[in-house]
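In this view, the complex is presented without one of its protein chains, the others remaining in place.
Should a chain be cited, it is by its letter among A and B, assigned in written order, with residues numbered from 1 in that chain.
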Amino acid sequence: MDAKRYSKLVKEITPGSPKLSGFFRAFWVGGFISMIGQGFNQIGALIGLSYQELPMFTSSLLVLIAAFLTGIGVYDKIGKYAGAGSIVPITGFANSVVSPAMEFRREGLVMGVGARLFFLAGPVLAYGISASVVYGIIYYVLEVAGIWG
Amino acid sequence: MADFLMYLKAFLVGGAICVIGQGLIMYTRLTSARVLVLFVVSGVFLTAIGVYKPLVDFAGAGATVPLTGFGYTLAMGAADAVYRYGFFGAFTGGITNAAAGITCAILFGLINALLFKPKAK
Partner (left out) sequence: MGLIGRRTFLFENDVSIVSRASIAGPKEGKGPLGAAFDMVMDDDLLGQKSWEMAESEMLRRTVELCMRKAKKQTSDIGALLSGDLNAQIISSGFAARSLGVPFFGLYGACSTMAQSMIAGAALVDGGYLENAVCAASSHFCTAERQFRSPLELGCQRPPSAQWTVTAAGAVMLMKAEGEYIRVTHGTVGRVIDMKIKDANHMGAAMAPAVMDTLIAHFEDTGRDFRDYGRIITGDLGIYGRKLLIELLKDRGINADEEKLMDAGAEMFYKEQDAHAGGSGCGCVASVLAGKVLDDMEKNAYERALVLGSGAMLSLLSSQQGESIPSVSYAAALEGGSGNG
């Protein structure tokens, strides 16, 4: 049997992830986390936070909760159930920072915790920030320098 | 009533964005790190072409809580800083606007690493 036929056989025999339930779980958990965020937005508005402060307030609270849930060993269970439903929200970003930091505590505070903190978040920040800089420069060229008028 | 509608919209849009992520994981076997990167960069891109701002106005946290919203925060910050401070705003605006979320994640990451130990599964 050659590699090509074998790869076909592997595909036939291996079951895929259960699709429908996977989507459903991701949907309701992701939606629910967003709703909690909406709740924080509302609380923030009630206590008189400004339009600029609101997103900071909400994301900080969500990150705090997710970090705590990661610490006590609950967030990975949510993740196992919900998949992208708990990876894609900002809480998933927090989980991706806290979990490697905890994992590598025994390798020391500097090269363990300090370095591994960015194990998964590093790529997100690297590409996210770079993309925003590219956009900022394009924006500068087009809008501020007046090419668009 | 308006509040309730806002929660419903947040639920539906936030859920839908996660479903896209789930599809990527299941059909392309992307690792979660790649999904996160893809979503943030997509968020910046969608904001740049003017699509994401209306979605945020429509769905509130439904659009800002998923990581595409993190990209939106970065992109809005960059554009805003360019508008206010000129060229170098492109370098400072993004991370400034997203600083609260990033700093919290780092700080809580450190604190948690000292407080908790990972559990065997």
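Here is the rule we go by: contacts are C-beta pairs under 8 Å (C-beta built on N, C-alpha and C of every residue); 3 or more make two chains touch, one makes a residue touch a chain.
As the structure is a computational prediction, the values presented were derived from the model and not from experiment.
Asker: From the list A:54, A:102 or A:133, pick the residue that touches the absent chain.
Answerer: Counting the whole complex, the residue in contact with the absent chain is A:102.
Asker: Can you say which of A:40, A:57, A:75 or A:118 touches the chain missing from this structure?
Answerer: Considering all chains, including the one not shown, the answer is A:75.
Asker: Can you list, in ascending order, the chain B residues touching the missing chain?
Answerer: Chain B touches the chain not shown through residues 25, 29, 32, 118-121.
Asker: For chain A, which residues touch the unseen chain?
Answerer: 1, 3, 6-7, 9-10, 13-17, 22, 70-71, 73, 75-80, 82-83, 86-87, 92, 95-96, 98-100, 102-104, 106, 119-120
In this text, only the chains that are shown with their structure count from here on.
Asker: Taking the complex as given, what residues does chain B use to touch chain A?
Answerer: Its residues touching chain A are 3, 6-7, 10-26, 32-33, 35-37, 39-41, 43-45, 47-48, 59-62, 64-71, 73-75, 77-79, 81-83, 86-87, 89-91, 93-95, 98, 100-102, 104-106, 108-119, 121.
Asker: For the complex, which residues does chain A have touching chain B?
Answerer: 16-17, 19, 22-23, 26-42, 55-60, 62-64, 67-68, 70-73, 76, 82-85, 87-94, 96-99, 101-105, 113-114, 117, 120-121, 123-125, 127-129, 131-133, 135-140, 143-144
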